[in-house]
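The complex appears here minus one protein chain, its other protein chains still in place.
Naming follows writing order (A and B), and every chain is counted from residue 1.
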Amino acid sequence: MREGRNPIIALLTDFGLEDAYVGTMKGVIYNINPSAQLVDICHNITAHSIQQASFALSSSYKYFPEGTIYLVVVDPGVGGSRRAIILKTPQYLFVAPDNGVLSFIAEEECEEVVEITNASYFLKDVSNTFHGRDVFAPVAAHLSLGINIYNFGPRLEDIERFTLSSPHILPNGDIIGRIVYIDRFGNLITNISSEILSLYSSERVVIEIRGIKIYNISSSYSSVSKGEPVALIGSSGNLEIAVNCDRADRVLRAGIDEEVKVYLS
Amino acid sequence: MREGRNPIIALLTDFGLEDAYVGTMKGVIYNINPSAQLVDICHNITAHSIQQASFALSSSYKYFPEGTIYLVVVDPGVGGSRRAIILKTPQYLFVAPDNGVLSFIAEEECEEVVEITNASYFLKDVSNTFHGRDVFAPVAAHLSLGINIYNFGPRLEDIERFTLSSPHILPNGDIIGRIVYIDRFGNLITNISSEILSLYSSERVVIEIRGIKIYNISSSYSSVSKGEPVALIGSSGNLEIAVNCDRADRVLRAGIDEEVKVYLS
Partner (left out) sequence: MREGRNPIIALLTDFGLEDAYVGTMKGVIYNINPSAQLVDICHNITAHSIQQASFALSSSYKYFPEGTIYLVVVDPGVGGSRRAIILKTPQYLFVAPDNGVLSFIAEEECEEVVEITNASYFLKDVSNTFHGRDVFAPVAAHLSLGINIYNFGPRLEDIERFTLSSPHILPNGDIIGRIVYIDRFGNLITNISSEILSLYSSERVVIEIRGIKIYNISSSYSSVSKGEPVALIGSSGNLEIAVNCDRADRVLRAGIDEEVKVYLS
């Protein structure tokens, strides 16, 4: 924790920036902790996409200072029976609906989870449609004031798990992966990590997507000519397929869940 | 007012996030008050839509701390004859063009209005196309330094009024309302408030939109199956029509101003 400073509250939602939803959450937080330090991770997660929010969070959270409180609201089940939780790791706190959006963190380094039940930390009137404003934002604000997680509700033994798609390795060693994220530049990010790829000799590797074969893992986008496809380890640490100075999703006509095959020539 | 702290300046504009307009306004504010605390409510109001800005402001402003200064710039008449105003309520200050965007607040709780005329609080060169940068931002920044509103210009007796559409109640008690806002999720927000609805027995209520009848006011989106339409009181306090885990605007093919009828079966 940064001495003498308020921890950062980092917001990740699917509320978009077209409405006043995100601004309203910030108003609620400043009402409770006028010294809160807010940072937007992203608010344009596809509506209700728990998978996309998981990916965005997993690729960014380790870059924030120790003590950061993540306020993650992608909540298709708002107002229903899903629980609200606080998850603690050695460095961070995460506030989110218990719908699987935090399951990748739970698998890596969870120390403790509590269910959020203590309504004295909520807004007085809790709607059934906007817990981001009425429950999650006020809980994150109270956490940023230093209130202990055990004040918010009882410990949970486990949380909802969400199976992130992982690549298959065939008996002959071929890897069958998928596109799990497409970014603003049209870059195609796969679920094949650099750890898995490191088992392969890079000199003979072939990456195949939609019938197109790429015979190399390059070091940068500009390793190939403009308009050419290129495979590389992207900033998330996964195999990524791009087109230099163009959109790979359009040029290769590839979307989420598209199959990507890796094998030796 | 929060003791010893700068008040928040909360920005609401139709400048979008594609250009440098909003960033430039923030530069201007920090130049005048380096300790200003800025919060974005929303910048993606449909260009020139005073109605949409009114709705976004009305649904969010009460969640901000006392003393917040709202900087509202949706200004189709920039450079013309419309006035610029500061409106004071018991808790807040609003800086905006006098084009009706603040009329809902004026009706609720206005204490005082002044016309902004004192050019010593503007940038030196005032353009005719970007008063957000040259007039409104510097005025908000000076207000955040504690300068009294009467320094900015003369009192006004009244401001421009903008008639927000309100529902009709027929002699037989039926309510004829309209969709006044559609949010990022495609939820259809009506002008029918929960106060009006509370006069009806919820057990026999029927909500009709584009020939589709909904026989219940539910408590949450997930009260119905995925893909089914649902009527509920939304987070703004008005009747809202949604489709669980889908977009009501697309599924029901309904847009702004679409009629919504409420009656007893």
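We take it that a residue touches a chain if its C-beta (ideal position, glycine included) is under 8 Å from a C-beta of that chain, and two chains touch if they have at least 3 such contacts.
None of these values were measured; they are calculated from a predicted model.
Undergrad: Just name the one of A:Gly100, A:Gly153 or A:Gly234 that touches the chain not displayed here.
TA: In the full complex, the listed residue that touches the missing chain is A:Gly234.
Undergrad: When the complex is taken as a whole, what residues of chain A touch the one chain not shown?
TA: Residues of chain A in contact with the hidden chain: 2, 5, 8, 10, 12, 17, 37, 39-44, 56-57, 59-61, 63-65, 68, 183-185, 219-223, 232-235, 240, 245, 247.
Undergrad: Which residues does chain B use to touch the chain missing from this display?
TA: 15-24, 26-28, 30-31, 34-35, 38, 47-48, 76-80, 127-130, 133-134
The rule is simple: only the chains that are shown with their structure count from here on.
Undergrad: Would you kindly tell me how far, in whole Å, the mean C-alpha position of chain B lies from that of chain A?
TA: 31
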